[in-house]
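Heads up, one of the protein chains got dropped from this complex, but the rest are sitting where they should.
Entry: subunit A
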Amino acid sequence: MSSRIPLPYSQRVIELFKNPVNLGKMEDATVFAQAGSPACGDMIAFYLKIDEKNEKIVKSSFESFGCASNIATASEVTIMIQNKTLQEVWNISWKDVSKALGGLPKIKNHCGTLAVGALQRAIRRYYTTIKKEIPEWLPNEYTKDEKHAMEEEELAKKLAKKYNLSV
């Protein structure tokens, strides 16, 4: 048994877990990205509707297979990015997300990183595959959070291999 997390979820985490905002698949999304792995029991999907003219997020939604804080984090991110430009959104850090949530338990910080990783993955995908024009502010190198998401996925694959599991 390992669902033994010391209690300190914030009120905000519980509130968003109970009543998640912007939940569900968006059929007319401009771009979609997912991060995490079922092996980790930790997956977030974001759907972004982008106003392509001024590069603003007009609508966003999420789906989550994960713990209570994973769900709350994903929901909080969709609230934070509303009506922001993609450049503004790109600069959101997991610390900003954690702050908006009233702080995450230390062991749950990776929920924030995973959410930011998924978000940046969606933005990068928008510029590389949809707009096909990369703005100056978008680094060629993957960010820490994008890498974190990839590392988690890689680790899950490795562990699955080690324990002979299918992912």
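Methods note: contacts are C-beta pairs under 8 Å (C-beta built on N, C-alpha and C of every residue); 3 or more make two chains touch, one makes a residue touch a chain; residues count from 1.
The definition used in the following text is that contacts and distances are computed from a predicted model.
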{"item": "Undepicted complex member, UniProt protein name, chosen from \"Probable branched-chain amino acid transport ATP-binding protein LivG\", \"Monovalent cation/H(+) antiporter subunit G\", \"Cysteine desulfurase\" or \"CoxG family protein\"", "value": "\"Cysteine desulfurase\""}
{"item": "Residue among A:9, A:90 or A:126 that touches the chain left out of view", "value": "A:9"}
{"item": "Omitted-chain contact residue, chosen from A:63, A:76 or A:145", "value": "A:63"}
{"item": "Omitted-chain contact residue, chosen from A:55, A:76 or A:152", "value": "A:152"}
{"item": "Hidden partner interface residues of subunit A, rising order", "value": "1-5, 7-11, 14-15, 17-18, 20, 23-25, 34, 38-43, 45, 63-68, 70-71, 107, 110, 152, 155-156, 159-160, 163, 165-167"}
